[in-house]
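Note that one protein chain of the assembly has been removed; the remaining protein chains are unaltered in position.
Labels run A, B, C and D following the written order; every chain starts at residue 1.
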Amino acid sequence: MTPRVREILSWYGADNVGTLTNVARLLNHGRLAGTGKLVILPVDQGFEHGPARSFASNRLAYNPHYHFELAIEAGCNAYAAPLGFLEAGARDFTGEIPLILKCNDNNALLDEKDPNQALTASVQDALRLGCCAIGFTIYPGSAHQLEMFGQIRAYAEEAKRYGLAVVIWSYPRGSDLDKEGETAIDVVGYAAHIAAQLGAHIIKVKLPTAYIEQESARNVYDQLHVPIATLAERVRHVVECAFAGRRIVIFSGGPAVSDQDKLLDEVRAIHAGGGFGSIIGRNSFQRPKKDALRLLGAIMDIYAGAPDRLTA
Amino acid sequence: MTPRVREILSWYGADNVGTLTNVARLLNHGRLAGTGKLVILPVDQGFEHGPARSFASNRLAYNPHYHFELAIEAGCNAYAAPLGFLEAGARDFTGEIPLILKCNDNNALLDEKDPNQALTASVQDALRLGCCAIGFTIYPGSAHQLEMFGQIRAYAEEAKRYGLAVVIWSYPRGSDLDKEGETAIDVVGYAAHIAAQLGAHIIKVKLPTAYIEQESARNVYDQLHVPIATLAERVRHVVECAFAGRRIVIFSGGPAVSDQDKLLDEVRAIHAGGGFGSIIGRNSFQRPKKDALRLLGAIMDIYAGAPDRLTA
Amino acid sequence: MTPRVREILSWYGADNVGTLTNVARLLNHGRLAGTGKLVILPVDQGFEHGPARSFASNRLAYNPHYHFELAIEAGCNAYAAPLGFLEAGARDFTGEIPLILKCNDNNALLDEKDPNQALTASVQDALRLGCCAIGFTIYPGSAHQLEMFGQIRAYAEEAKRYGLAVVIWSYPRGSDLDKEGETAIDVVGYAAHIAAQLGAHIIKVKLPTAYIEQESARNVYDQLHVPIATLAERVRHVVECAFAGRRIVIFSGGPAVSDQDKLLDEVRAIHAGGGFGSIIGRNSFQRPKKDALRLLGAIMDIYAGAPDRLTA
Amino acid sequence: MTPRVREILSWYGADNVGTLTNVARLLNHGRLAGTGKLVILPVDQGFEHGPARSFASNRLAYNPHYHFELAIEAGCNAYAAPLGFLEAGARDFTGEIPLILKCNDNNALLDEKDPNQALTASVQDALRLGCCAIGFTIYPGSAHQLEMFGQIRAYAEEAKRYGLAVVIWSYPRGSDLDKEGETAIDVVGYAAHIAAQLGAHIIKVKLPTAYIEQESARNVYDQLHVPIATLAERVRHVVECAFAGRRIVIFSGGPAVSDQDKLLDEVRAIHAGGGFGSIIGRNSFQRPKKDALRLLGAIMDIYAGAPDRLTA
Partner (left out) sequence: MTPRVREILSWYGADNVGTLTNVARLLNHGRLAGTGKLVILPVDQGFEHGPARSFASNRLAYNPHYHFELAIEAGCNAYAAPLGFLEAGARDFTGEIPLILKCNDNNALLDEKDPNQALTASVQDALRLGCCAIGFTIYPGSAHQLEMFGQIRAYAEEAKRYGLAVVIWSYPRGSDLDKEGETAIDVVGYAAHIAAQLGAHIIKVKLPTAYIEQESARNVYDQLHVPIATLAERVRHVVECAFAGRRIVIFSGGPAVSDQDKLLDEVRAIHAGGGFGSIIGRNSFQRPKKDALRLLGAIMDIYAGAPDRLTA
C-alpha cells in the first residue's frame, strides 16, 4: 500500500472498510497500481450507440471476451460494462481484473432533448458478478435529472452497505443546454460537484472547454479571474470543484481520433492539472488490439510520471 | 449432452446451475434436441392481435389445449404463451414440453406510436406453472423503452435467482421509426444487442431487410462494407451483434404466408447465417394441424442439417 | 357435485384447491346450483353512475341490506359490490350468499375518453369479508389499459395464492372506440379473450352487436363467414373467443328496460349460444322487489333448461 | 340461515366476517346443517397411532380417498385430517365437504410422559387446500404445554386474519396426570376453558368421568355440589366451563367399541347435556363402510332431535 493510495483512502472516512477495500483494489491493480492514477476501459457503447457503430471497425470487439482481454493485457485498473457484457465473461476471467458494473443505460434509437437512463442492472448483480464497483450515469440538466439522482442515491446506499464502490458518469444534458454548453467549464465543474455530493467515490466527466454557459456563473469566473485558459487549468478547476481534490475525478477519452498526439496531449493536460486518470473506450477498442495496447501504454506512461497533485 | 449444447451452455457462465439446467432443457427437447437449434411455438397473437384474427381460420386453435398438442406433436423445443393460455393446459400436459411464460403483453385495441406493454404475469407464476423460462417483450425506440428495460431487468434478476431462463422478444418500435425502419438491418442488430446487454439467454428478433435506418449507422455499414446483401449475411450480422454468436438468437416467422417455399428459404437463410432457430406462430397454428406439422417438420429438417456456426 | 360443475372445475387445473373450492361455491349456490349457469347480482352502479341515478327509482335500494336480501331471496349465485356496500352488510348476512368484492371502481363525476379505475379494495379485504372472489374492471382500448392489466395481474396472483377466484369485468373503452365500437362483436370477443389471458375464472362482457369495429378484423369475419348474424351466434363466438368455452363467460343485463320480453329474449339467446349466465344489476334493483324477483325467476327458469354447451 | 346458527355466530363477535363465514359453512353442511350440531370425521389416527392399528381392520381405510367418501356419504359437517391425507384427495373432492387441516401431530413411536406435538402444516397450507378451519392439539398439563399454547396463539392469529376458523383438540396430559386424571371432570372442564381462552371457535375434548383430579378443585365441586353424577351433567358442566355455552364444544368418540348402544347412550348424554356434537374417528372408519354409515346416521338422528341448550 503506497502512501498515495493510503492518502486517497483517507478521504473516504465515512465508508465502511468493505467499500474502501474495493476502492483500494481499483487503485492497486494494473500498470498504474499504487500511483493513485487510473486508466479504465469502459465498453457500454454497444448499448449507447449501437453495435455496428461501436464494433464494426474492429470486428473482434463484438465478442465480449475481447474487452476483458484488452483491459487485462493493457494493464488497466478496471473494466466497466453493462450487465450482458460482464455476464458473458465474468466466469471466464474470474479475478483477473477489477470489474465495474454499469447499472443504467440509454440507447440511440430515440433521440430526446431531455434524456433519461433505464435501470439495467442491480447492486445484487454486481455482488454476484464479483464487481468492485457499480457505475451509474446521471444527466445533470435533463428534465429527468432528479429521478436519476434519486436512483443513484438508492443504489449508492445499497452498494455502500454491501461494501462496493460507486462510480458516477456525470454528463450534463437537457433542453436548456446546447452541445457547447454540455462541455462548458462551469457546467462540467458543476457536474463533477453534483456527483461528489451524491456520494461518488470516482467521478467521470468530459474534458471541459473554456466556454462558460451560465450567465450567473460567467460573472464569477470573470470577476475573480478563475484560471481556465489552458486545459490543465480547466482540469485543475474541475478537480477543485470535486471537493478540492479529495474525490477521484477521471476524464473520458471521447470519440475515436486518428490523431493520437492530440489525445496524448490531453492526457498530459489531465495529468498536469491533477486529474486522476482517463477512461478510454472508443479510442482503445475501435483500433486493432496491437495499436490499442500501444496507445494505452503511452497514456499510462504519462500518468506513471511524477504526479502533479492539487492537494500536495 | 452433446458437445454443441455443452458449448452453448459455456457462454452463460455467470448464471447459476438452475438457470443453465433450464437452458439445457430447452435445447434438449423435441426433434432438434442436442443440435443447438430451436423451433419454438409462440401463441400470444390472441392477446396481441385479437382472437378472431388469430384463430378464426383454424377454429380448433381457439382451444388452449390445441397449442400444447401442436407443439408436442411437432416436436418443438418449447411452447410460449401468456398466463391464461398456460394456466388453461399446464396441468393437463404436465412435463410434456418446456414452457415459456410470456410475462408482458400488449393488444391491438389502441394504436400508439410509442407502444408499451403491460405486465401480465410474474416470475412466481412461471415457477408454479413449471416453466423453464420467462418471456418478455421490449420495444427499443419507443418513448416507453426505458420503463420496459427497467422491468425486464427486475424480472430477469428474479428469474435468474430462482433458476429460470430469460427470453427477450426485441421489437424496435416508436415514433422515430417508420415501418421500414423497424426491420432495418442496423435497427434489428441494435435490438439484438440491447437484449443481450439486458441479460437475455435467448433473443428473438424479426428478420432484417437490407435497409439502413439511422444516418449515424449508414456511414459505418457503407465505409466498412459490412456484408448485408443477402438474408443469410444479414442473419450473420445480427448474430454477430448479439455478442459475436455467444447468445442464442432466433427469428420470428412473421404473418401467415401461403407461399411455403419463401418461408423455407428464409429458414435456410437463417440456418446458413448461423441463426439458432425460428419461433413460428401464425404460420403453424393458422393452418390445419396436418399442414402445420408438415411445415414445422420441413423447417426442423433444415435446422437438423449440418449447422453453419458463426463461432466455429 | 354435479358432473357439469366437475367438468367446469377441470378447466382450471392450474389453480390451487382453495380457488377451485370458491369457484365451486359460486356454481353450487342458489337456484341454479349445479347447473353450471350463474345469475349474479352486481350493485356498483351507485359508485359508477351516482346514487340518485341508481336508487331513486326504488328508494329501498339506497340501503345496502336491500341488495343482500334481494340476491338471497332471488336465489342468485352471488352478490357483487364495492367495499362499502359489502362492509355494510357482510356480518348481518354472514354465510347466506357468496360475495364478490369489486376491487376497483370509477365514477361519473369526471368524463374521460380514456377512462381508468381506482383501486378501492384489496385481496385482504376480500378475505376478511369472507368473499369467494374478487371482481376487477378493465377497459381494453383505454390509454390506461396497460396500467389496469398490470394491476389485475398483481391482484389475481395474490387472490389465487390465498384461494380466491377472480372475476373480470372486461369493458372496451377509449379514445379510439366510439360507442358503437364498444359493443362491436370483434371488440367484445377480443375483450373476453384478454380477460381470459389475464387469468380470469369468470369473465363478464356486454352483449355484442353485429357491428365490426376494426378493419383488420372485418376481413377475417367476412372472408371466413364467421356466423354473427343472430345474438345467439354472437354469444357463441364470444364464448369461443374465451378459450373455446373453457372459461366461464357471463353477460351483463344492461340498463333497466321496461320491455321484459326483450330482456328474456336476450337471456334465451345467451343460453342458446352457450353463455354461462347473466349479471343483472339495474334490471333487478331498479324495480320493486316483487317485480325483480319475478324477473330474476324467469331468467333463472331459462338457464335451468337444458344447456347448449359449446364444449359438448 | 337458521336462527340457531345465527345465534351461534353472534357469540363470535370479535371475528371478522371471513372467519364467521367459515364457521357458518361448518354448521350449514351435511345432515345436521342448520341445527347448530356437528358430527365431524377426524382421521389423524394413522399419524398418532400408526397405520396398521388404525386401518388394518378395514383395509379400504388405508386409501385417503376412502375418508373423503365416508364423510361425504355420511353427511358429516366436516372432515379433519393431517396435511398428507388432505393433499391426497383435496382436488378430487373439491368443494364436496368442509375440510379442517390438522396442523400439528404426534406419534406413538416414542412414549413420553410430557408429550408435545410437531407442527406439520401451516395456515397457508389450509388456504391453498380450501379448508374452512385449522385444527390444533394442545396437551394442557404437559411440561411442553406453554410452547403449544404459544404456537396455537400464533396460528390462530394468522388463521383469523385470513378468515379461517380455529378448532382446538384439548387433551390433558403430562407427568402430573395419571390416566384417570386425563378425563377427570375438573381437568376436562379446565381443558375446555383453556381452549376457549386461547381463542378456539370449536373445542374438542374427551368425555369426562366423575373423578376429580385436583385437590384444590375437589373442595369446590364438593362444597358447592356441582352436579356431575351423570354423563349429561358432566357434559353440561364442561360446556359451562367453555364460556357458559357460548363456545362450540364437541366430544370425541374414543376407541372403536363393539357395543354401539353404549356409544349411542353417550351421544344421547352429550345431546342432553347441551354438547354441540361428536367427532367420531375410529368408531366410523374402523368399521365396514355400511356399518359406519348406519352408526353415523344413528348418531345424527340423536343430534337432529330437539336440542337441549344450556343457553336457552
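Of note:
As a convention for this text, contacts are C-beta pairs under 8 Å (C-beta built on N, C-alpha and C of every residue); 3 or more make two chains touch, one makes a residue touch a chain.
This is a predicted model, so every value here is computed, not measured.
All shown chains touched by the missing chain in the whole complex, by label: B, C, D.
Checked against the full complex, the candidates D:73, D:92, D:222 or D:301 give a single residue touching the omitted chain, namely D:92. Among the residues B:75, B:150, B:163 or B:254, only B:163 touches the chain that is left out of the figure. Screening B:38, B:61 or B:90 for touch with the missing chain picks out B:90. Among D:53, D:246, D:268 or D:289, only D:53 touches the chain that is left out of the view.
As for the chain not pictured, it touches subunit D at residues 46-47, 49-53, 56-57, 59, 62-64, 82-92, 105-112, 116-122, 124-125, 128-129. Taking the whole complex into account, subunit C touches the unshown chain at residues 13-14, 16-17. The set of subunit B residues touching the chain not shown comprises 1, 5, 9, 16-22, 24-25, 28, 90-91, 94-96, 127-131, 161-163.
Quick note on the criterion: only the chains that are shown with their structure count from here on.
The minimum number of touch steps linking subunit B to subunit C comes to 1. The greatest centre-to-centre distance from subunit A, using averaged C-alpha positions, is reached by D. Homomeric contact subunit A/subunit B is classed as different-residue, with under half of its interface positions used by both copies.
Computed centre separation for the pair subunit A/subunit B is 36 angstrom, with centres defined by C-alpha atoms.
Centre-to-centre separation of subunit C and subunit D, using mean CA positions: 40 Å.
Under the contact definition stated at the top, not a single residue of subunit A touches 2 or more other chains.
If you draw each protein chain as a dot and join the dots that touch, you get a simple line with two loose ends.
If you check each pair of chains against the touch rule, the ones that pass are A-B, B-C, C-D.
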